[in-house]
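Of the protein chains in this complex, one is absent; all others appear in place.
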Amino acid sequence: MIKVGIVGGTGYTGVELLRLLARHADVKLHAVTSRKESGMKVAEMFPSLRGRVGIAFSTPEESDLSQCDVVFFATPNGIAMQQARELLAAGVKVIDLAADFRIKDVAEWEKWYGMTHASPELIAKAVYGLPEANREQIRAAQLIANPGCYPTAVQLGYLPLIEAGVVDAGHLIADCKSGVSGAGRKAEVSSLFAEAGDNFKAYGVNGHRHLPEIGQGLALAAGKPVGLTFVPHLTPLIRGIHATLYATLTKDVDVQALFEQRYVNEPFVDVMPAGSHPETRSVRGANVCRIAVHRPQGGNTVVVLSVIDNLVKGAAGQAVQNMNLLFGLPEDQGLDIVPLLP
Amino acid sequence: MIKVGIVGGTGYTGVELLRLLARHADVKLHAVTSRKESGMKVAEMFPSLRGRVGIAFSTPEESDLSQCDVVFFATPNGIAMQQARELLAAGVKVIDLAADFRIKDVAEWEKWYGMTHASPELIAKAVYGLPEANREQIRAAQLIANPGCYPTAVQLGYLPLIEAGVVDAGHLIADCKSGVSGAGRKAEVSSLFAEAGDNFKAYGVNGHRHLPEIGQGLALAAGKPVGLTFVPHLTPLIRGIHATLYATLTKDVDVQALFEQRYVNEPFVDVMPAGSHPETRSVRGANVCRIAVHRPQGGNTVVVLSVIDNLVKGAAGQAVQNMNLLFGLPEDQGLDIVPLLP
Amino acid sequence: MIKVGIVGGTGYTGVELLRLLARHADVKLHAVTSRKESGMKVAEMFPSLRGRVGIAFSTPEESDLSQCDVVFFATPNGIAMQQARELLAAGVKVIDLAADFRIKDVAEWEKWYGMTHASPELIAKAVYGLPEANREQIRAAQLIANPGCYPTAVQLGYLPLIEAGVVDAGHLIADCKSGVSGAGRKAEVSSLFAEAGDNFKAYGVNGHRHLPEIGQGLALAAGKPVGLTFVPHLTPLIRGIHATLYATLTKDVDVQALFEQRYVNEPFVDVMPAGSHPETRSVRGANVCRIAVHRPQGGNTVVVLSVIDNLVKGAAGQAVQNMNLLFGLPEDQGLDIVPLLP
Partner (left out) sequence: MIKVGIVGGTGYTGVELLRLLARHADVKLHAVTSRKESGMKVAEMFPSLRGRVGIAFSTPEESDLSQCDVVFFATPNGIAMQQARELLAAGVKVIDLAADFRIKDVAEWEKWYGMTHASPELIAKAVYGLPEANREQIRAAQLIANPGCYPTAVQLGYLPLIEAGVVDAGHLIADCKSGVSGAGRKAEVSSLFAEAGDNFKAYGVNGHRHLPEIGQGLALAAGKPVGLTFVPHLTPLIRGIHATLYATLTKDVDVQALFEQRYVNEPFVDVMPAGSHPETRSVRGANVCRIAVHRPQGGNTVVVLSVIDNLVKGAAGQAVQNMNLLFGLPEDQGLDIVPLLP
């Protein structure tokens, strides 16, 4: 049994990790830390876990996370970079669901995240945890930078086109829509039901932190920098991301075949039949990215539709997938969930 | 023109007052105070008011509210009781949308609201602003305690039965459902879209502050104390209250006729035809209470269905209705709004 | 492996059965019938089942359901009563998720459902599939009348009080709220997003088909007829029922202990700690009924809060639970699902 610790279990990625790990056959939950809620039963805060998670939140001090085989950081940005070094030194594997180790260029990271990086030496060591791009490096890693939600949906949607070199990588447009759980379980006016409900808006048009993360991944695939316009929107869903991706074809290829071949062996990417329109609810609660690809009116603009559940393939599910890879388990262990529809 | 001040214009009752007053023919907006947001244009916080409300939030000090003809308190509980005395002394009329002056029994108020009342002497002076019960006293008042949202829906639903003495007033059950805007524009986890969306729950079953307010109003109508079980629920609406009221008939009366007669002259209470089921959206944005009354299977249990928009007839609309009465204006001035459906 | 057939797989109870059975270790799906959609892949209609359910809808004729070990009817009312006889004669077990066999009094059934019963002789043979009331009879049955959604939530909430004889069974009030999926996947104006969204209403106050079903179950527990007022409401949830149940205590009992003892061995009923308010989302997607019991202000009115997912414990999940009992499997086989929150 893998001994698991979770730092910061009171947010949405935390409770989602717990939902998945509670049914994972090879996992034993060692500790869920929360300085603020220590002593409270986890299932008191999240009644969905009654009968599934018996332990209480504990302080970091009493938790002795160095005994764990793996520790997940389901924390705000800036925490893992302070605590990972000690755990790594103790031989613990670390999966950070926040952004601390995602950007290789430290200066770039510091610009977008507005803080000084506490462990720049760990960034090079960290492996970006997108299995569809990096599976072998992940297997061998000790420190995983679990991708952001938008970056997962966008990269999986663009990778076949970029890797094949069939689109103009200098002019990509990613119009993305996210459910409100993407903003986390923080008390903020803009995330209130009476603010975000029955409402739709763009945000961060002039710059969102996921822009450099996506750009880095696509540049790696392209072998050169890419030009990307990324516009995120808030939509009244609880869960779900829908990325609508635009690119201009530079070669006349069978895009449907291209996508099907690229993902033929991927257990968690579903290329839908030509003409499909994936719905966010078709992946609700499941670790799947469903993709459809279109060429409207047969023109040279290709439109990729890519949907994920932001809390699963966009966060906790992908983290468990990475854990499975780190420990040599079947990649879908604990992730065999049928989406909840309706 | 009536010179109007609003204390606390950053919450939902504040913006709703502004929506209504922006189109009120007899009103001139003097000041909207907010210590925290002073200097910010009101329409910057609430873009729905662009082109309608030109002024900025101001501090109480710079606002000189004593120049107003009427001041609305759209503040949390406990503010009006501290500031009303001075305004009243200056001859200003005051309408408190919070609870400070609603309960006549000071000890009871202090128990439920958990604070010492700062102006107990004003409580007797205050008139409870439910026009359908108190119209003449309101006309003559200087200080109005604007009713709570649940109390408005519940009292309007029970009054015909209680006043006529045809039900057992010792065993009333009010099962009420509220939209999330009723919790205000405060940053609280429980009001987040991802918490309150696609979810339904009761709350405060063992005691909610609106219980003594409803009990006081119904006791006045009954001429004796009443026995009331009040269970509020949170439902994923932005606006709307639906009260489902149960009582046992002690006389065999034509309840439909009873309701129609009671409200025949009321401009803002709509008794629907027998057999109707009022929908909350049928009053969305409007200062109306729609009511239907049933006797399931012809038995002696009477079921009253009463719906309001919690921000209009349950708050800001009723406050404007009270203002109209205070100043001798047509009662529906500025309230001639057709509900938004769908 | 149990060979399973589903009649009518295009509605919400059908797709929910498929979600559950797709992961059930002892089940082999033989056929999903739909005359209208025959030939279409099930996963084409419900993309959430891609990779999980490989078969296509088939006509009843080509399906040869008599080869099945068990057939579920996920059909509108009035279908199972026409087709069950032949299957039963062939030795097939039948679980009807509709209402055809729920009411023992045929005349009563015909009155509420507005049709002549096609197989009245089967009604006596049918066992009402509420395991918490009827577990042993279910094990021995061949024909199961799977309970309605409201009846499940209401009966589980009232049973401890009624069986113990501690409330006035002549005056029960069940104020119930349902998500919109309860109306099924039928194209009806009243179930449109723009009608049912951001809206709350009661319906069927003068009589709903679940009233006689609940009355029958409670009368059985009470050993005498009960008096019940049942008011259903439509609330903008996709899934979920919240029953708020009122009764007058006739004895001063520890209601918390009463509920805990009644359900101590029940795997799918969760009695929450005193003072709790169960949320519908805490059971989303799972075969659980969570219950809390209150005595507001310590009076003699007892308030029971009972929540289920209408498609799981209120339909397909309970049907699988019944199947497990029919075939001597662990009762929770295939039902080991952690609710989806948020």
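Letters A, B and C mark the chains as written, and numbering starts fresh at 1 in each.
Assume contacts are C-beta pairs under 8 Å (C-beta built on N, C-alpha and C of every residue); 3 or more make two chains touch, one makes a residue touch a chain.
Not measured: the values here are computed from a predicted model.
**Q** For the chain left off this view, which of A:Met1, A:Ala107, A:Val205 or A:Ala257 is in contact with it?
**A** That would be A:Val205, which touches the missing chain.
**Q** Using the document's definition of touch, tell me which of C:Ala196, C:Leu245 or C:Val307 contacts the absent chain.
**A** Missing-chain contact among the listed residues: C:Ala196.
**Q** Write down which of B:Ser282, B:Thr301 or B:Asn322 is the residue touching the left-out chain.
**A** Of the listed residues, the one touching the omitted chain is B:Ser282.
**Q** Could you tell which one of C:Ile238, C:Val255 or C:Ile291 touches the chain left off the display?
**A** C:Ile238
**Q** So that we can see where the missing chain sits, which residues of subunit C does it touch?
**A** The missing chain touches subunit C at positions 12, 179-181, 183, 185-189, 191-198, 236, 238.
**Q** Considering the whole complex, not just the chains shown, which residues of subunit B touch the missing one?
**A** Counting only subunit B, the missing chain is touched by 12, 15, 19, 22-23, 46-52, 181, 185, 197-198, 238-239, 270, 272, 276, 278-279, 281-286, 290, 311, 336, 338-342.
**Q** List the residues of subunit A that touch the chain left out of this view.
**A** Residues 171, 173, 175, 177, 179, 194-195, 197-203, 205-207, 227, 229-231, 233, 235-240, 242, 244, 246, 248, 275, 277-281, 284, 294, 296-297, 299, 301, 303, 305, 307, 342 of subunit A touch the chain that is not shown.
In the analysis below, only the chains that are shown with their structure count from here on.
**Q** Taking all protein C-alpha atoms shown, work out their mean, then name the chain whose own C-alpha mean is nearest to it.
**A** C
**Q** If every chain is reduced to the average of its C-alpha atoms, which one ends up farthest from subunit A?
**A** B
**Q** Shared numbers divided by all numbers used: is that above or below half for subunit A and subunit C, i.e. same or different?
**A** same
**Q** Taking the mean of the C-alpha atoms as each chain's centre, how many Å separate subunit A from subunit B?
**A** 45
**Q** Taking each chain's centre as the mean of its CA atoms, how far is subunit B from subunit C in angstrom?
**A** 39
**Q** Rounded to a whole Å, what is the gap between the Cα centroids of subunit A and subunit C?
**A** 36
**Q** Which positions in subunit B touch two or more other chains at once?
**A** If we look for residues of subunit B contacting two or more partner chains, we find 179, 194-195, 197-198, 236, 238.
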